[in-house]
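With one protein chain withheld, the remaining protein chains of the complex are depicted in position.
Right, chain A next:
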Amino acid sequence: PSQVVPGADPSARQLCFAWGPAEVLVCETLFGRRGGSPSRDAGGPGRALLPGTLTAYVAGTGEGGPSSPRLFVVRKDQDIYIQTLRKLFNESHGIFIGLQRSEEELAGKSRKAQLVQVSKNYRSVIRACMEDMHQAAILTRDPALHSQYSTQVSILSAMELIWNLCEILFVEAAAAGPLLLRLLDWVRLHVCDVDNMVHEVLSSESPSKHELFWNVVDVFVLQGRMDEARHLLSKEASANPTSVNMYKILDDLMKKMPVPSLGNTQTLTEMELKWQHWHEECQRYLQDGTFASNSHMESICKILLGHEDAILEKKDLMTTWYHFLVTRLLYSHPTVKPVELRFYAQACMDLFLGGESSPEPLDTILMAAFEFEMHQVIKECSIALSNWWFVAHLTDLLDHCKLLQSHNLYFGSNMREFLLLEYASGLFSHHSLWQLGVDYFDHCPEYGRVYLELHIERIPLNTEQKALKVLRICEQRQMHEQVRSICKIMAMKALRNNRLGSALSWSIRAKDAAFATLISDRFLKDYCESGCFSDLDLIDNLGPSMLLSDRLTFLGKYREFHRLYGEKRFSEAAKLLLMLMTAHIAPCSFWMTLLTDALPLLEQKEVIFSAEQTYELMRCLEDLTAGKSDKQKLQDDDVETMKVEMLRLALARNLARVIVKEGTLEGS
């Protein structure tokens, strides 16, 4: 798909684009910054195709003439946003994970059976989704929505058709013989255009009188549904007693037609021999004019003989060239080998289309599959489909079948990883499906980690619960940088909301010492201003996390001092208080507060500080005041000066009391 960029400067040699926030793609246009007349110098927003991507969904805002600036949102993967497909993404995610976990050790047949089962599971999810979409199309009254759903149904149907063929040819790698049976199943499952007609005839009162009777018989024959064809024919036979013999012969031919067996019950040579024999018998009846009186039966006999023209005459009943191909193989080359498919396929397509119409993307894709050009299939699908889901999952499956090893891209890593990265990036651009993307990145050994790191940081964190989920993803993968960043974002949010306790919890979880210090300072500031601690339940329960930052340690210890004081455990409180200063746990700016806290302890009836402790307190006070210049001292207000004086007095008195007390004790 392509899109003309409005206002693009035709004289510019090339258009330049840059990614903006979210999924905005910006380019230079002729539009002015304010939406005025076109001007050269403004970087107006525009959009463009993404090279190599499947689709560029363009959502424009703003209408009006060429002079109004437009903002386009370009989406890497349009289908990601289809509600009904979310079932596909979620269910297939489970299958994908199962496949990655599956045991590679399983050898040979059982491994192949396992992979075929995985492939079938993927297909059944596509089918379930298709049925949901079909129901939705029926139920909706909105014609626009109806056509949207119908389009989706046909896209899903094409996806399943391609996948099924890939399953037969690549995953199961059916050998000559069973290959034809698989292709027949494939055609029967997917050519449903004639189903309505079949249903109409079969449910009519007398099918053999229905004008489309022979059409239905032909459909059955063309699809190799012999039992059904014979059943219908028997009805016609009983209505025409005159030609009963002719019916019996045709019935007998159809019954005797040899089919390849699925098991090992017959060899290909046996099959070919039987086939040759049966073919000759058909040829005899045709030549001796057995069916000459009935053109319908004669044409069936010609079909059985694989006459190209006779089969091609029923073009309308086959509807597609690949049905024609399978019918031709059934009646001309039932033991076709995989490598021979490409010749028949090309010939059938040319014959069927007859130069009237050129092949459509689906035809090209199927042709590439018949040619066993796996990379071509993936490439064509990438171009034709509007999602990365299909190619990413199919390629991954083929890679698990060890079919893609040799192919390396000239950029990035291998194709499997490249496609998975694209798909997962699309999931991450979705507001809700991002969680699924994580597991896909996990299974991209080369670049998955980097992609995840870049994407996960861009998930909006609107609740703590969501943050915890994102955090869990990062922690499980040892993404320390992202863990730190998420915790910091949450801590900042909490801080802005005045939730100091929460903020501290987040910074403790991130082991972010600097931030813990910042928050501790807020707590201490609040304490200095209000005289009491907030969030005691948190501070009292810091436990080992207290050691995260010096300031946090101080906060915890300082609170412990208050608790001891409150519990009247004065000597322990005094010891702790002194230690906070002498061991330099307390920041210098806080020393005055601590010394002031010592005042009531100095004034207790009982002597608490020993002489030695008192000297240390005095030294702390002198260190604090001596550190200040004269100018600073002048600036200190009276309250501060008075505090220092009061402290000196209290310390001196305490010293006097303790000398007396200690002297007395020694003397006694």
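We adopt the following convention: a contact is a pair of C-beta atoms (placed from the backbone, for glycine too) under 8 Å apart; a residue touches a chain by one contact, two chains touch by 3 or more; residues count from 1.
FYI, contacts and distances are computed from a predicted model.
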{"item": "Hidden chain of the complex, named as in its UniProt record, picked from \"Sodium/hydrogen exchanger\", \"NUP43 protein\", \"ribose-phosphate diphosphokinase\" or \"Bms1-type G domain-containing protein\"", "value": "\"NUP43 protein\""}
{"item": "Contact with the hidden chain (one of A:Asp185, A:Asp251, A:Glu281 or A:Asp535)", "value": "A:Asp535"}
{"item": "Option touching the unshown chain, where A:Ser545, A:Thr582, A:Ser610 or A:Thr625 are the choices", "value": "A:Ser545"}
{"item": "Listed residues A:Lys466, A:His480 or A:Arg619, member touching the removed chain", "value": "A:Lys466"}
{"item": "Identified contact with the non-displayed chain, of A:Thr364, A:Ser502 or A:Ser549", "value": "A:Ser502"}
{"item": "Touching residues on chain A - with respect to the absent chain", "value": "83-84, 86-87, 90-91, 93-94, 97-98, 431-432, 435-436, 439, 462-466, 468-469, 472, 476, 496-502, 505, 534-538, 541, 543-545"}
